[in-house]
Every structure is written in structure tokens, then in C-alpha cells.
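One chain of protein is taken out of this complex; the other chains stay put.
This part shows chain A:
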Amino acid sequence: MGDVMGPDLISDLPQSIIESILMKIPIRDAVRTSILSSKWRYKWSSITQLIFDDKCVPFSSDREYVGRSVTKFITRVLFLHQGPIHKFQIKSSKLQSCPEIDQWILYLSRNDIKELVMELGDGEFFRIPSSLFNCRKLRRLELSRCELDPPQNFKGFKGLRSLGLHQVLICPDAVESLISKCPLLESLSVSYFDNLALTIRAPNLKHLYLEGEFKDIYLEDAPFLVEISIAMYMTDDIAEHFEQSSNCNFVKFLGGVPNLEKLVGLIYFTKYLSIGIDSVHLPIMYNNLETIELYQVNFEDTKEILVILRLITSAPNLKELQISGSSNIAVAADIPDLDFWEKECLSGTTLNKLKSVKLSEMGGWSHEIEFMKYLLRRSPVLETLNIIPCVFDMENNLRMLMELVKCRRASTRAEVVFYRE
């Protein structure tokens, strides 16, 4: 067989490079390289990363058929594969719960699995088999739409660095216990839970992402947290529960995180923090906090404004601030409590590093305008103040602009940018 074309260019590259190339193409193409030539027959079979999705199989409008095809494909690939599997990922909206999944997880548990990502279809939740808890080398676990039931004597994943539970059926104690039994946990993401009261004990935790209906969040032991993002949904009972609480949530939540660098709060988070805020003096300074983003802040509630003010004055190195208002304010209720602002203006703290501010969903209400003036007066290095009104109401916006133009600015470089529409 003459080499008319020239010598083989690629087959003699080191196996590690070939594998890294094969892991950068879809799994289906990688497997098909087995028919290229005799040297390539098994090159794909030792790749350590297997990533599957609905595109592994030919398109069909029959969802069930696709789901079954994906299942068969994965089973066959696992059968032909040899060697350790470090990453296994399946994200398929069409793959339904089936017995093969148990076998896959058992197989993976015997092959040094380090990263497991499973996001299955919308049907019946899949129940994770107990073999998952034998995956001793697990470093990253992301589960969606399944049922998790750790055994009683489960000692935890000693090497787990990242845990993600999204729409997972698991009892609350089990979540807390799981988190606390993973001593190296650095990143935690929990979403779509109902009515969860969560206490987090994770001595190495750096990144926290929570989304759902939380009754309570207590960061009992997470001193190294660097980034927090919370989206708190509220039901009426939870709201009631809040009102009656005598805790200071601000302290409970943010009291133990001095290393915080970025804080993002959505929906009812600011409200949650506002409970009990005026009763205590805040002890901590957040010297590393550089970015604060709070959404759906109700400027009608002075306690929520207080949350913002307390935060920004406790963060001497704050560089970036994003506040999004709530457009639910009734016009009639706009009776500004100017005493509040006078009290606040008494403290002479300046925001010495604040460079960029973005205020969106601004309705032109008095408290919002006062807040803008507060910022302009106290930010000596401010560069941009972006204002995005929520409704293009000529009257209110005009008022806003007039006040802003009048306001004295601490920073000569400050640009106030007002967005239309």
C-alpha cells in the first residue's frame, strides 16, 4: 500500500496529546476515530473524560427514542472504555431514569471517578444508587433532578471540592450533614429547594451560591468565604416568620465572613438582611469586599436602605456597586423620611475606593434620589454613575435629573450617565 500522500502526520504524537485532542471533540467523533487506521483503533478508549449530551445520537423528534438511544450509547462506550475515568458528564433533557444509570455509577465508582455531573430529564427523578457514596476520589459532584439519600454511616467525600445540588430531593439534615462531612469543600451551590433552613459548616468554603425558598440561612462556620450569591424566594409563611424573628439576620449571615470579596443578593435577600438591622451595631469590617450587587431592593423600606448603607460603609475597599430597585412602589406612599437621611449624613465616612456605580430600575422616588446624592457626596474617586430608570415617566425622571444636577460631587471625574429606555 503505497504512501502516495506522505508519511502519517499525527499517529505518532504522544498518547497524552492524542487523548487531549480527543477530549476536545464531541464524544461521538472521538469514538469514530477507532476506524481510522489500525493505530487509531483503541486510541480513544483510554480518554479520561466522557461528556455526553443529546447530540451524541442522531436527531429525532421522538424524545423517548432519543433518551433510549443516549442510554444505549453511553452503556456501549463504557463497555469499550478502558482505564480510569476522571470526568463523567451527562446533561440530557430527554434521558429518563432507567436501571442502566445504576450500572454506570457503579462502574464509575470502580474507576477513580473524580468529577461527576448528572443532569437528567424532566420525568421521574432518578434515585442515585449507593455506589455513588463509594466514589472516594470524588472532587466535584453536580446533580440535578434526582433523589439523593446518603446512608447513615456515610463518612463524607474526603476529597470533594465542589458540590452542586439542583432540584434534588434530599432531606435537609442530609444536606447539612453532607456539607459538613466534606472538609475540603470550597464551592457549594444549592438551588430550588423548598422551605429549607440551612446551617452551613464548611471550614474551607470559598464560594457559596444559593437559590430557593430558604427559611433561614446560617453561616455558622465558613470563615473563608470569598464569594456569596443568594437568591431568596419568599412565600407568605416565610415572610411572616421573618417579621416575628428577633434575630439580626445581618449579623447571623454576614457576621462570620470577614474575607468576603463579592456579595450578590437577589429577590428577598436584602429584605432578609434587613430584619433586626437597626437594633445592633455591626462589628466587622469587610476589607476585601470590592463588589456588591443587590437586586430588588425596596427603597420604600428604610431598613433595606440601611442594609445597603451599612454594607458600603463597612467595606472600605469597595470598588463596584450595583443596586437594582423594586418597581412596586405605589405613588402615594412617596412621603420621604428625610430624618433618616439626615441621621445618616452625620457619620462622615467616605467611600474612598468606590469607582463604579450602577443603579437600575429606578422609579425616581425620593429615597432613591437621596441615595444617589449620598453617593455623589461621599465618593471622592467615583468615575461613573449609571442610572437606568424603570419607567420613562417624564415627571419623575425630570425630578431625578434636576436633583442630580444640583448635587455637589466629591469626585471631579464623576460622570453621571442617564439611560433612556
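Keep in mind that, in the parts below, contacts are C-beta pairs under 8 Å (C-beta built on N, C-alpha and C of every residue); 3 or more make two chains touch, one makes a residue touch a chain; residues count from 1.
Keep in mind that, in the parts below, contacts and distances are computed from a predicted model.
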Ask   = Which of the following names does UniProt give to the chain that is not shown: "Regulator of G protein signaling 9 binding protein", "MADS-box domain-containing protein", "Histidine-containing phosphotransfer protein" or "SKP1-like protein 21"?
value = "SKP1-like protein 21"
Residue of A:Arg28, A:His241, A:Lys262 or A:Lys319 in touch with the missing chain, whole complex considered = A:Arg28
Remark   = Which of A:Ser37, A:Gln82, A:Thr235 or A:Thr384 touches the missing chain? It is A:Ser37
Where the unshown chain meets chain A, residue by residue = 1, 3, 5-11, 13-14, 16-17, 20-22, 24-26, 28-29, 31-41, 57-58, 69, 72-73, 76-77, 79-80
